[in-house]
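Heads up, one of the protein chains got dropped from this complex, but the rest are sitting where they should.
A and B are the chain letters, set down in written order, and residue numbers restart from 1 in every chain.
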Amino acid sequence: MTVEHAHAGHAQAQAQHGDMPFMSMVDVTKDLPRSRDGLPMEWVEVPFGPMFPGLPGGLLLTLTLDGDAVAKTRVRSVVGGGGVLPTAGLDATSFIAHLGAMDPLAPVAYRLLACRALEAAAGQVPDEEIRRRRIAVLERERIASHLGWLAMLGLQTGFAWLERHATRMQLECLRADLPRILQLRSTIQALTARLVRTPLLRSRLHGSGIVRPSSDLRGPVARAAGMRCDARIDDETYAALAFEMTERQGGDAFDRLHIRLGEMQQSLALIQSVGGFAEPASTVVGSASGAGHASLETPRGEAQLHLVLESGRVVQAQLDTPTTHHMKLLPDLLDQQELGDALTTVCSLDLSPWEVAA
Amino acid sequence: MISLQTVFIAFFGIATIGFGILVFRTSSMVRSALALLFSQTALGAMFLAMQAEFLGVLQIMMMATEMSIMAIFMVMFMMDPGGLGAMEMSHQKRLSILAGVVGALATAGIALFTPWGVVVNVAPPAAEQIRALGTELLGRSMLIFETAGVTILTAMIAATAVALPALQRKRNA
Partner (left out) sequence: MNTLVIVLSLLAGAYLVAVLEAWLATGRFRLAAPAWAAVALLGRESIVPRTPDRIFFETAPVLLLVVALLVSAVLPLSPGLIIADMTTGALFVNAVLAYVPVALLMAGWGPNGGYALVGGWRFLGQTIAYSMLIVMPITAVAMRAESLLTTAVVTSQGAVWNIVYQPLGFVLFFTAAMAVSFLPPFDLPTAGGELAGGVEAEYTGVRLGVFRLGRMVLVVSLAAVTTVFYLGGWMGPVLPPWAWSAIKILAVSSTMLLTGHYLPRIREAHLLAWCWKLGIPLALLNIFIVGVMVLIWP
């Protein structure tokens, strides 16, 4: 990494003023960018990512630093756009696999989304038990995803214990069958209780990255900002399982932590009342044609899929993912934040660069 | 016969002067500040070698933080702190040379014409020095030091108070 920072001199300014007997600070600094505090300083452009500890892999964040405050933010995903449909289209089963492979951080959610959209296009309704069991798989992924986020938060904030503990729990959760995952309940409760009590964690997260309700918020980020924004509240299957949405008002990183901790326990309760898993791997659409739409609450928020089916082949698909919207928030959200706070804010949004639209 | 003490004093003395020259021989502000720091540190070490322990340790301690802070202010307020523009670090050369020569002559004069023998004989050992210094600070000189301390504190608070409204105006603008 090489950056043009304070070492890089003002050859030009020097040439103009080199023959002056005294240094004139006003002249020399007149072309430098002004910080918010009025001090003219050279700004340093530093890349964070695409492989930075504590940030999601594949996210390239370029921060222009004024001292240690963020003056400008550029953000892009270097692994996004995987969900684009090949021009020839895809048959139903490959489409499900294709969408599932797009985001390695939430494969089940996108496979399920594909299944649901295909079924909507073909006009099929799978039976109640299948739908319930698919929800259980989705909720298991939500727990695993939130644990993965906790591990990343641990890495980002230098909280070594959390990083190791959450990583171990995530691996356990990914492999778990029903009895095993229900055993996780006490561990997750203990983790929640412990994180709420941990000194410095509250002060670290409280007041960082406050977001106000807007149309670009999705999932836990929106719910932490007091928005009733959850694809699950309109879903009959969830309603039958007595699902209740949780929300908080603050909208900062600490609220997002609370929302995610609460959701893990909620998901466990949902899995328990379903009592079985059904992987959404394939669905039979035959040679049906039609247009379908599905929306689903991924671990990061609501994703939507519109697709057109022509005699059993997907010929058009349009995907809307939460991270695509959240990335737009960053430049305003990080402006003038201290570097550490800014990175904690990025981490707390739980971005998945894989699911960003091309 | 040259004692080990003389060797150390000479070594640190030369280091002091050497680093002092370096301050002006570089065009990097940060290097310049740290050269000044090490010049002062060498001076502190020279005091240690001269058995003025408290003075030496105090010198070594105070300079480190002060010079580091000076370095950050230079980076903040000066152009070209890295010195890539090959900036000249000396100004008003004739006046400074004159001041330097006069200063050197005066110091050499004091060194040569003071009857050091008397001073050396009455100088107490290190532990005694510290005790005497403490008694002095809490006795006769207390008023002077307390006044100076309170004045500096007042100045710091006043400076902050003066800066705050200006900062507020800039923020609002």
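Quick notes
Rule of thumb we're sticking to: a contact is a pair of C-beta atoms (placed from the backbone, for glycine too) under 8 Å apart; a residue touches a chain by one contact, two chains touch by 3 or more.
Small disclaimer: the values here were computed from a predicted structure and weren't measured.
Touch with the chain that is not drawn comes from one residue among A:Val125, A:Ala160, A:Ala193 or A:Val284, which is A:Ala160. Subunit B residues in contact with the hidden partner, per the touch definition given at the top, are 28, 30-31, 34, 37, 53-54, 57-58, 60-61, 64-65, 67-69, 71-72, 75, 82, 126-127, 130.
Panel shows subunit A; residues 1-3, 5-7, 44-46, 52-55, 65, 67-68, 154-162, 164, 198-201, 203-204, 338-341, 343, 347 of it touch the chain omitted from the view.
The rule is simple: only the chains that are shown with their structure count from here on.
For the pair subunit A and subunit B, the distance between mean C-alpha positions equals 54 Å.
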